[in-house]
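With one protein chain removed, the remaining protein chains of the complex are shown where they sit.
Letters are used for the chains, namely A and B, taken in the order the chains are written, and counting of residues starts over at 1 for each.
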Amino acid sequence: MAQVQVTGITKYFGEVKVLDNVNLATRKHEFLVLLGPSGCGKTTLLRIIAGLERPTRGEVLIGGREVTGLPPRARNIAMVFQSYALYPHMTVFENISFPLRTQNMNRDAIQEKVAWAAGLFGIDRLLERKPRELSGGERQRVALARAIVRMPTVFLLDEPLSNLDAKLRASAREELQTFQKRIGITTIYVTHDQVEAMGLGNRIVVMDQGRVRQIGTPLQVYWEPADTFVATFVGSPPMNLVEQGEVLMGFRPEDFLPIEGREEEDVERFQFEVTWVENLGAERLVYGNMAFQSRNGRVVSRLAPNIRVSLEAGKTYIFAVPRLGIKLFDRNTGMLLRRVSGVGG
Amino acid sequence: MEGVEQAPVFSLRYVWEQERLLATVMIAPAVLYVVALIGFPFVLAIVYSLSDATTGDPALRLVGLRTFGLVLRDPVFLKALQNTFVFTLASQVLVLVLAKILALVLMEDFPGKRLVRFLILLPWTAPISLSAIGWLWIFDSVFSPIDWIARSLGLLGGPEALLGSEPNLYWLGRPFLAMASVILVQTWRILPLATVILLAGLTAIPRDILDAAQVDGAGFWRRLFQVIMPMLLPVMSIAFLFGFVFTFTDMTVVYVLTRGGPVNSTQVLASWAFFKGIEAGDLAQGAAVALFFFPALAGVTTLILLVARRAEVS
Partner (left out) sequence: MKDLRALRKKGAIYAAALFFICFGAFPFYWMLITAFKRDHDLFNPESNPFLFNEPSTLEHVRLLFGQTLFMKYVVNTFLVGGAVVLITLVIAIPAAYSLTRLAGRWGESLGVGIFLTYLVPPTLLFIPLSRVISFLKLGESLWSLILVYPTFTIPFCTWLLMGFFKSIPRDIEEQALIDGCTRIGAMVRVVLPLSTSGILTIVIFAFTLSMQEFIYALAFISVSAHKTVSIGVPTELVRGDVFRWGPLMAAALISSIPVAVVYSLFLDRFIAGFTMGATK
């Protein structure tokens, strides 16, 4: 049974359609990531699941029960906001115990549960502090502890890492995933950061302009993008798209390599005029033009440091892509044409 | 499902979660209060002005515009109308000039500023009906301290004295001086309000803009007129408009100091409406006089909204 299931969700803000017939269902213990550019409707979808927003059409089921018209408190969900939304006038203890106190739980049980949740995140020492006396990382832990303390059916996270600095973010990602595995609560996580999405999600829901473009594992989303939007949104630099007759041909920059030293047999060769080489240390990005017209004017190749071929701007080289790495998309709809079978996934 | 507007799940348990209902219930008392005790009396004022009702005979007989005709033919009314404009404009221009200077002074840091601020704010923070009594005593016909100073300086009371040979000026007893007195007190009263509003505007001017102007070689006056004043314009107009409303429609200073005298020379619309409508009990004429505020209020309100909107846009 799906912990969270949404069917046919459509949402208008005034005249603007922000969600268009969204369907998805989580699996048990799953870490599901909603990924998309800002304004794609991912946060609205999360808020509809939480009950903070009411859908114009469609329904939400949590734990098999229809909750569409019910307020948040009747849904047994927990949510962590981007800002952490700690209650500034309460201590850490009061913050964490707040969801329990609204249920009129008895004192001893509250003590016990708060101690457990605080222990889980290593914030036992901070219980008497006020939120303003905490660091960013500590605030995030308090928010997580408050979310987990009453063992909700689902755990909703709205870009919880975006307020942390880059160094903390990696360790927070790791911690978050370890903790989710241990507790096993179904989690829905909203982000616009594809690195977070790829690293954290069991499955990723890629959204754009209020629509779900693809639902799949990180590898599926990366190697088998359902359409050109997913292909260009996921991956940095994004998938190359070039026009070839009636179709768009797509391939990842790391699949697009000089012919020298390639061993695979089954490759497609292309003339590649290099215009600019960017050496980033861990990789080289080579920009240039192909005989075909490219969608964004350019094609990129990403070379790992072990590929030592020397490349100069202004010269033309032969590059190749393995056939398996080539995806074809419909030129008009942008949808993946299921002719070439995929790699990975 | 497609195309069908979903009916909200209705359950009595969650009835207070219906946000629209909750919003309406929470705002209703305030709206009712305003409608019942501002909106309704306002309509009633219009109805009275079209009738000939008095407190002795409050029955409503509509007589059309006859009451307005009576009011307009009344020389005291015309005098009051004129006085109201003199009183308001003179005091508000004074207020703006003085407030500008005072605000610039208060922008500076100096020891004892909190106390200075408190003292300067006193005229606005103290109840006006009581502080006006203080002024009444200052303008006393015999013991006025202003007269005492003038006498000590030889400006008053001597045979050749500049201000006259009588020992006193009789501030509230002569038409011109009485008007000057009420204008002075109203200026005194509104000045702190305008100052603090301007001060809020001044402190909101980013420091770096002033610094940039200074670096660019602009002197004090150039900075004042070409940088500060234009940025302060919205706030200055707000200060002026509020001061205008509070002065145009008020009667406290006039009532306490002169009761409109001598011989109506300080009579303003508000006090005239009071004497007619409340003391003489002529509800119709009182209401009609008071309704002359309405065009001024409507104009000022529109201006305030325009200023606020323009400030928001920029």
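Here is the rule we go by: a residue touches a chain if its C-beta (ideal position, glycine included) is under 8 Å from a C-beta of that chain, and two chains touch if they have at least 3 such contacts.
This is a predicted model, so every value here is computed, not measured.
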Margin query: I'm checking contacts with the chain that's been left out. Which of B:Ile183, B:Ile228 or B:Leu283 qualifies?
Written below: B:Leu283
Margin query: Among A:Ser83, A:Gln111 or A:Ser171, exactly one should touch the missing chain; which is it?
Written below: A:Ser83
Notebook entry, point to check: Which is it among A:Gly36, A:Gly69 or A:Pro99 that touches the chain not included here?
Noted result: A:Pro99
Check: What subunit B residues would touch the chain not displayed?
Finding: 16-17, 19-20, 22-24, 26-27, 29-31, 33-34, 37-38, 40-42, 44-45, 48, 58, 98, 101-102, 105, 108, 110, 116-138, 142-143, 145, 148, 167, 188, 191-193, 196-197, 200-201, 204, 234-235, 238, 242, 245, 249-252, 255-256, 269-270, 273-274, 277-278, 283, 286-287, 290-291, 293-294, 297, 300-301, 304-305, 307-308, 311-312
Notebook entry, point to check: What subunit A residues would touch the chain not displayed?
Noted result: 50-52, 71-73, 77-79, 81-83, 85-89, 98-99, 102-103, 146
